[in-house]
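A protein chain is absent from this complex, but the other protein chains hold their places.
Our next item is subunit A:
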Amino acid sequence: MSLIATLSRLEAVRTGRAQPAATVRHRHLSERPLVLVPLITAGEAGAPLGALVGTDRDAPRLLVVPQPRDRDLRFTFLAELADLVLPYVDAYGDVVEAAERSETDPETGKRVKVEVDLCANAPQLIVPSRTGIDFVRLLGRAMRFRRTAEQDPEAPHPAPPRVPLLGRWLTHFGERARVPGSSLLLALTDLLARHWATGQSSVEDQHLGALLAWIDPPEGESGDAAARRAELARDGDGQLLCPPAGPATDPAFDNKLLAPAIERYDRARAALAAAEDGLEADDRFGDLTAAEREIRALVESRTRPTWDAVWRGLDLLRELPEGAHATDRWTRDRWSFTGHRDRIIAGEPPQPRRDDAVTAANKLATREREQARLDAQEALDDPLVMAGRRLAGEAFAGEVTEVVMAYSEGKRPSPRPLVTVRTDDRPHLGERTKVYRSLGGKPQAAEFVGYDGPEGGDHGNLVVLRIVDKMGRGKEPEEGSVPQKGDPVCFTLFEHDQRGGAKLPDPEETPWTHGGPPGEPDAVPLPEQPDPPTEEDTL
């Protein structure tokens, strides 16, 4: 953590209120996000207990699995989830705009521009916490290999239609969430913690209720007290007033409320199965419905506070202006979404259980590149982030004190003006270090020439730079392309645009040592098999 972030946390302790950790919003927020507040059953690998889902904050849809160990009830839940999520996702796949993409021409092997569709917007999934993202991934994994009755009439427990498709989408969302700066699937706690520094540790920031309490404490209460209440306060029944944001539930809730309710449900179901005539069955069906309604009410009581908290958090985030580069990153998310849409339309198989070496290397390269891009863009968008980089010696800001025209040597001399900047910052500048500033949204490069006067003087450093590009083709630099005396400037030692490293070869060109093509030209990798069903499988 940088010293600036540390100071912000300490200020938060002093004032009893979270302090800004960003002055703009660094993630794109959709106009119409889909919020998902899931709950799981303790101890079962991804057995859902219920969820609140929807795009309308006033009308969430409640889905409940009254007996999580029952395979059919879980399937019903997943089918309902698919019916809610897929129409939302599909709606974004239908609206496209034309865009250009460079592809390798298969005949000539040259890079050529091709016109392709780009989805005009993309869906956005919001879950309360980071563990919610893990759960989305887990659901994706559990569903994408399932076979529907249509695909495989012999399947012992056919999945409802569209469930495997939802699994593929959730897998895609989960994978995309690993890319730094992406916004297709976001955890609200991460989002809030990125923009505010609270007076508690980052471990405690994982608690949505406590985090919100610091950012927006109730009138007249300090964030500290409100956060503690959110974490610990229990009602007379021993239940947390602010239930955990999930997907894990509070053990006290499981043991005291949920377990007895599930037991009643099981009993009612057994009684219904044992009913001997229609009249009796009618009666017992009523009991079963009542038992189910009770579980639904319990699940809603634990998810609704989190649902409301998520929307409140989104409101707080919307008050911040969106960072200039967040749109650029959102466009990348749209490409990612469009790409997956195309793969599904093309009938490609679901994502494999394990990536092959080429895919894995590509993914890692993407994440590294995007991390560097994110770091640079956040600094350019946000003076508070830039302040951290300046403190670290990776950027400097100051005022231009002198501009001397100079020219390059050579047949056609080009302008190479020398600019002196007075700064209080202490950048780590070595001989001919390249530095960059933003000029109309494009990076302009300069070279460090030397210090004018002693380094680290009382009145700051005088840094002499030689501007080397973006001044046009003529002998004289274009208007406005060279800073003038008195201009405030900010140069960075890091590049603004990320040029990807050397491109990885196509799969066909990759040597076998690196997971390249199999020896047999016709060998096709076996399609992934569904998980074999077992007697007691849980999902």
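We take it that contacts are C-beta pairs under 8 Å (C-beta built on N, C-alpha and C of every residue); 3 or more make two chains touch, one makes a residue touch a chain; residues count from 1.
Going forward, contacts and distances are computed from a predicted model.
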**OP:** Given the options "Secreted protein", "SoxAX cytochrome complex subunit A", "Dienelactone hydrolase family protein" or "Branched-chain amino acid ABC transporter permease", say which is the protein name UniProt records for the missing chain.
**Re:** "Secreted protein"
Original post:
Among the options A:Asn255, A:Thr327, A:Ser408 or A:Gln484, which residue touches the chain absent from this view?
Top reply: A:Asn255
**OP:** Would you mind spotting which of A:Pro161, A:Gly286, A:Pro321 or A:Pro349 touches the chain that isn't drawn?
**Re:** A:Pro321
**OP:** Please pick, from A:Gly50, A:Gly93, A:Gly199 or A:Pro350, the residue that touches the omitted chain in the full complex.
**Re:** A:Gly199
Subject >> Of A:Arg141, A:His195 or A:Arg269, the residue in touch with the unshown chain >> reply: A:Arg141
Original post:
In the full complex, which of A:Ile4, A:Leu52 or A:Cys119 touches the chain missing from this view?
Top reply: A:Ile4
Original post:
Taking the full complex into account, what residues of subunit A touch the chain not shown?
Top reply: 1-4, 6-11, 13-14, 20, 23-24, 41-46, 138, 141-142, 199-204, 224, 231-232, 249-252, 254-255, 259, 321, 353-354, 382-384, 386-388, 390-391, 531-532, 534-539
